[in-house]
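A single protein chain has been omitted from the complex, and every remaining protein chain is retained in its original position.
Let's look at chain A:
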Amino acid sequence: MAILSQDEAQAILKKVLSFSKADECEATLNGETGGNVRSARNSISTSGAVDNVNLTVESRFGKRSGVATCNEFDDATLRRCVQRAEEIARLAPESPEYMPLLGPQQYAAAPQSFAKSTAGITPDYRAQQVGASMKICDEKKLSSAAFLNDEAGFVAKRNSKGLEAYQQLTNLEFSITVRTPDGTGSGYATADFNDSSKFDAAALTRIAADKAAMSRNAKALEPGKYTVILEPAALVANTDASLLQALMSALDARNADEGRSFLSKKGGGNKKGEKLFDERVTIYSDPTMVDVASLTFSGDGRPQKKTTWIEKGVVKNLYTSRFWAQKAGIPDLPRPSGWVMEGGTQSLQDMIKGTAKGILVTRLWYIRPVDPQTLLYTGLTRDGTFYIENGKIKHPVKNFRFNESPIIMLNNLEAIGKPVRVGGNLVPPLKIRDFTFTSLSDAV
């Protein structure tokens, strides 16, 4: 049931619109099916499965709007859902931020957002992948905790102004933390894909296991400013806040215009068009890219087109609601669902080779905002932190707490490596000078 075809979905949506008596009506179907397995101490701990389709109906009378939802699709239920949305709309006050529904739109094709391999995953497949991972750790006498989650879904949208959208999506994510039995070493690896045929739990497990073994008996370095190589998983996390995601989330036009963003200008206005980062920093979004294919339309039906957000260090665009775009007279750009930071050709190993003294960081953790004025964040290194000397990993180091702003960080750029996918984004490893570690942590 969960993955309706375009024809099946649009047939339901057409029926919904035929029941509408409102000035405007928009109907959206969201479906998802998938499952997960979680392991710890080299054994499966929990597992789960999801299978859902929901319909959301928004009805409008003038500037009044109401929403209702249902998850059954017989005529009587659909009719009731439309009526309920209309009843609620009639009682709502007029919205000063009302925008009429969008008419027909052109959306780019992103066929790679859906992979049959991922949609066909079974409980046995999950058990096999996680089983293979646990076997490696058993053999190496290491302890692992891992999570495998896969989902297939679709979004279909149709409104009374003629807008029509449909797309299918799949995603698989896996992460693993491997620890030494004495608790003195820990390593991490993660990956995510649209297409599960690219996934190999065993390969990722070996990376995490090697890091765990290598990180035993870490030495303490004094906190201070260090050159660091931040692996992609240290820059973007799919389970927590992260430095680059914090920066991307801050590219909101309204907050900038209202004076409560690092992009706000003294005296009013925003810093769009200003060079705020090293000229090698270019970040764009493109949902049609094969490696990070995602939805080509936003929740309100706007097309997600290729958009450059930061180009050669200059802030080129800010995302915005339709209301604010109209009010401020700025381009009407939805927030992207994923993004790409341009990189170079150097592998992580090449970057280590080119480093006289520095610290390799596998992962950053518990990252929280400290001061929105400067986008200052704090957090800690975790699961594999190593001292580099003369192009080689010399020894593991104890974990640090950092207090750093992605704005300062992207001005202290030494080198950019080859991007890899993390959390639906393409992220290169970055070498940063003067990264600020403010204290030591005993955590392993």
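We adopt the following convention: a residue touches a chain if its C-beta (ideal position, glycine included) is under 8 Å from a C-beta of that chain, and two chains touch if they have at least 3 such contacts; residues count from 1.
Just so we're on the same page, contacts and distances are computed from a predicted model.
Student: Missing chain's UniProt protein name, "TldD protein", "Isoquinoline 1-oxidoreductase subunit alpha", "ABC transporter permease" or "Fumarate reductase flavoprotein subunit"?
Tutor: UniProt lists the chain left out of the view as "TldD protein".
Student: Looking at the full complex, which residue from A:201, A:230, A:315 or A:444 touches the chain that isn't shown here?
Tutor: A:444
Student: Using the definition of touch stated at the top, determine which of A:12, A:67 or A:413 touches the missing chain.
Tutor: A:67
Student: So one chain is hidden, and I want to know which residue out of A:346, A:362 or A:399 touches that hidden chain in the complete assembly.
Tutor: A:399
Student: I need the residue numbers on chain A that touch the omitted chain, in ascending order.
Tutor: Within chain A, the residues that touch the unshown chain are 36-38, 40-50, 52, 54, 56, 65-71, 84, 87-89, 91-97, 123-124, 127, 130-131, 134, 143, 145-147, 149, 175-177, 179, 183, 186, 188, 239, 258-260, 262, 264-268, 365-376, 378-380, 382, 399, 401, 403, 405, 407-408, 438-444.
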